[in-house]
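First, the structure itself, so that you have it in front of you.
So, subunit A:
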Amino acid sequence: MASAAPSSPRSGTASEADAGAGAAAGRRRRLPRAPRWLGILSRCVAAILGGYALASLAAIAFALWLPAARPEAVMTGMLASFAIHTGAVVWVFAAGNAWRAWIGLLLPGLPLAALLWLTGGFA
Partner candidate 1 sequence: MKEGFRQSMAWLHTWSGLLVGWVLFAVFLTGTAAYLKPEISAWMMPELRTPAPETPAEQAATAQALMDHMTRTAPRSPAWFISLPEAREPWANVFWRDPGAGGRGFRQAVLDPRSGEPVAARGTRGGEFFYRFHFQLHYMNVPVARWIVSFCAMFMLVAIVSGIVTHKRIFADFFTFRPGKGHRSWLDGHAVAAVLALPYHLMITYTGLVTLMFMTMPWGGEAAYRGDRAAFNTEVFGTARPARPAGVPAPLVPVGPLLEQASRHWNGGTAGRIQVQNPGDANSTIQLTRSDSERLSFNPQIMVFSGATGALLSTAGDDSRPAAETRGVMYGLHVGRFGGPLLRALFLLSGLAGTAMVATGCVLWAVKTRQQAAKRGRVGFGVRLVEHLNVAAIAGLPVAMATMFWANRLLPLDLPARDEWEIHGFFIAWGLCLLHPLLRRGRRAWVEQFAAGALLFGLLPLLNALTTTTHLGVTLPAGDWGRAGFDLGLLAIGLALAAIARIVARHRPGAAPRAKPGAGPGSRPGAKPDRASQPARHGEPVAAE
Partner candidate 2 sequence: MSFLSLALAYAGFTALCLAMERHHEQVFQARRVPPRRRRALRIAGWLLLAASPVPCILAEGWGYGTVLWCGVLTAAVLPLALLLPYAPRAAALLGPVMLPLAALLAVLRA
């Protein structure tokens, strides 16, 4: 697939700084400024492990809560999990900065985990 990002003046490096550069840049300066490699590392961890965790939670939720026969519900969750993981990865790298990337994962992930835990899904 051809990469066709516009060769705008700020192109050349893609990183924390320009991943979501533009209008929102000023607002983001309030957050602590980490070295660039740390931001990328943090996003990679968020994408690979965080995304996998979110996909797993979703798969469990499907398996337990989908109103269908048990093997059907389990299978649906498994089949959908890879799409969810992909979506999570796209979010992590599209988010303005690494903090937001994590928040975006935790926002659906934590309530889901809590709900599963309360209903005995991890028993």
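Keep in mind how these were chosen: all candidates are chains of the complex that A comes from, given by their letters.
The criterion applied here is as follows: a contact is a pair of C-beta atoms (placed from the backbone, for glycine too) under 8 Å apart; a residue touches a chain by one contact, two chains touch by 3 or more; residues count from 1.
Here the structure is a predicted model, which is why all the values come from computation and not from measurement.
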Checklist entry - If you had to name the candidate from 1 or 2 that touches subunit A in this complex, which would it be? => result 1
Next on the checklist: Quick check on the complex: what are the subunit A residues that touch candidate 1?
Outcome noted: 1-8, 11-15, 18-24, 47, 55-56, 59-60, 62-64, 68-79, 81-83, 85-86, 89-90, 93-94, 116, 121-123
